[in-house]
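Note that this complex is displayed minus one protein chain, with the remaining chains in position.
And then subunit A:
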Amino acid sequence: MRAESRRPAGLGRFGEYGGRFVPESLVPACDEVERAFTEAWADPVFRAELDHLLSVYVGRPTPLTPAMRLSAELGINLLLKREDLTHTGSHKINNVLGQALLARRMGKRRLIAETGAGQHGVATATAGALLGLDVTVFMGERDIERQQLNVFRMKMLGAEVIPVTAGSRTLKDATSEAFRYWVTVVDDSYYCLGSALGPHPYPWMVRELQRVIGDEARAQCAAPDFVVACVGGGSNAAGTFAGFLDTGARLVGVEAAGGAAISAGSTGVLHGFRSKVLQDEHGQIVEAHSISAGLDYPGVGPEHAYLAETGRATYVTADDAEVVAATHRLARSEGILCALESAHAVAWVLRAAADGTIPQGSTVVLTVSGRGDKDMATLMELS
């Protein structure tokens, strides 16, 4: 049986993780999204329209590029799944196009989104422009300062960007504000969540919309020994792993050392779901810190918490310094400037190949979740 049919039990349960911990005001809205997606996902017409857009608009399938020089240097067969080559430059577009089509099918006229680095905001603004839907993006004031280029991109695409001034003024606060706003406009607006987290059905839906990464990669190579992806909220990893869950491949998720909800967090409830979160001894959520804004989130999608607990996937960390080094090495040896988020996966592969965790001769599939253009200012400051 293809993993596609593996729908989480009950109200989005992945073991003890997942669920729907939202204010009563949002329960009917979550129900509505769940019903609509369940129907749409089983509807060949909806699937055909999404597949068509993924092909003619996004540029799928993305190639699986052999990293020739790096493979030779490391003594492994490293294959790069190139989400950086999609329209808008990251895997985020796969999810957003699916949800935007769903919103239109539900008769909604506006998309709401949260964004950290701005990649999901840009993808949502793009899908809104494509399908003729209004877009309102919530972004922390601090992230707006750090990501001016993406803010301008969103505005160019016609989106309204609302600064969030509460709390730490970053992604977690932008997410809270998006939920608050959704309550007030729930009749005509759709919340387009950017990662495989949030209340049911989002973790399941986003994973299904991102599984195109893993399904394509699986068809593009012989059985790999390792499948590696970076994990913030975990949508590119969830989509990548979905294609390989029923194979013998070792699945490895790489978190930012300063935002490692699985490696350093504990069980908690944030933004509508139960999973591993970074929190203090009193249950207050603490901020994540990473050089890559896209991994600056103190929680992780519930399916990852479950895969970690069952041992089906392993979660490791990479720190800022080795991530920067890995970005440089991939650029110099393959001519690919990847996003700092994706470089976490590269950093771990470099380390694991060197210390023998990845045996010589292994085949490794690594998802390059996005391109690095947005990170040039950060890297320029460092050099």
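In this text, a residue touches a chain if its C-beta (ideal position, glycine included) is under 8 Å from a C-beta of that chain, and two chains touch if they have at least 3 such contacts; residues count from 1.
Here is the rule we use: contacts and distances are computed from a predicted model.
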item: Name of the absent chain as recorded in UniProt (options "Reductase", "Xanthine dehydrogenase family protein molybdopterin-binding subunit", "Carbohydrate ABC transporter membrane protein 1, CUT1 family" or "Tryptophan synthase alpha chain"); value: "Tryptophan synthase alpha chain"
item: Touch with the omitted chain, as defined above, among A:G128, A:P203, A:G272 or A:G372; value: A:G272
item: Selected residue (touches chain absent from view) among A:A166, A:A321 or A:A377; value: A:A166
item: Touch residues of subunit A, complete complex, unshown partner; value: 11, 19-29, 166-167, 172-173, 176, 179-180, 183-184, 186, 267-272, 274, 277, 279, 282-286
